[in-house]
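All protein chains of the complex are present and in place, except for one that has been dropped.
And then chain A:
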Amino acid sequence: MGGYILRRLVSAVPVLIGITVIVFVIMALIPGDPATAILGSYATPENVERLNRHLGLDRPLWQQYFVWVGNLLQGDFGRSFALNRPVLDEILDRFGATLVLAGTAFVLCSVVGIVAGTVSAARQYGFADKAITAAVILGISVPSFFLGMMMILLFAVHLRWLPVSGMYSMFGGGDLADLARHLAMPAIALSLVATGVVARLTRGAMLEVLRQDFIRTARAKGVGEGRVIWAHALRAAMVSVIPVLGIQAGFVLSGAVYIEIVFQWPGVGRMLVDAILRRDILLVQGGVVFIAACYVGFNIVVDVAQAWLDPRIKT
């Protein structure tokens, strides 16, 4: 097992190097530079040149890349042009908020999706199956930012049950209940599509497993149906569900971008969108590398979990 984990860790290195190259090249290629974005209508060639010199952007690209990566390796992500503060401070400030939102959405989509998919499979073509399938298709089809807006209108503006946006109340609040009230709508909106995908997948995997011999054997031995489904079949089905969970984690992270905008959640998704519009190169690069590293790390954990569930994978 230790060897397997080590191999997976080593294989992550070229991925991360590739990401630094790709994000650097993309930021270099997209039209518009930070100086023009900062100066707006006042971007004369002269003003742009003066500002670029101040920002250190007048050096050749390859030099800029190696300076950047060299600094990254020492944990220095550089300074954001637009926010005029260290990139890492900004990322760490924001990442907690994204983690709370994406984490909640991820737990929601995993638990609800697996339970719904299992129930669906256990009652194939029954009422529960049809109801769940209908709900899942609806959930997958509605764009989550639209759903978010509709939830705001209903629950915040009309019913006034929940706050419109933000992470904590402006006055009072700040405790866990306050956070939960603010978290409810964005987490549900964000998890919905992923929940649908996980539910469909679990249903399919379960149906396949339920047809296998060992299930018939278990039933023949007189094992209760609940135990057959939740203990025997689900564990076997999880082998094909777990890698999809890893992918959904990435989906939830990227979906957080627009959900964070709709619900004004102070996370990294919104930070990245603002940074791209302002051509805040170091913040975009730092943010992408940071998120990519988290995603790669999470997928290693998923792979290891899968290997632990299914010993055949290690070889």
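As a convention for this text, a contact is a pair of C-beta atoms (placed from the backbone, for glycine too) under 8 Å apart; a residue touches a chain by one contact, two chains touch by 3 or more; residues count from 1.
Note that contacts and distances are computed from a predicted model.
Visitor: Hey, which one's the missing chain according to UniProt: "Pyruvate ferredoxin oxidoreductase beta subunit", "Putative DNA modification/repair radical SAM protein", "Fe-S cluster assembly protein SufD" or "ABC transporter substrate-binding protein"?
Guide: Going by UniProt, the chain not displayed is called "ABC transporter substrate-binding protein".
Visitor: Consider the whole complex, including the chain that is not shown, and state which of A:64, A:133 or A:169 touches that chain.
Guide: A:169
Visitor: Among A:99, A:156 or A:302, which residue is in contact with the omitted chain in the full complex?
Guide: Checking each option in A:99, A:156 or A:302, the one touching the absent chain turns out to be A:156.
Visitor: Can you list where chain A touches the absent chain?
Guide: 31-33, 35-47, 51, 54-55, 79, 82-85, 90, 93-94, 115, 119, 122, 149, 152-153, 156-157, 160-172, 177, 180-181, 184, 224-226, 261-264, 266-267, 270-271, 274, 277-279
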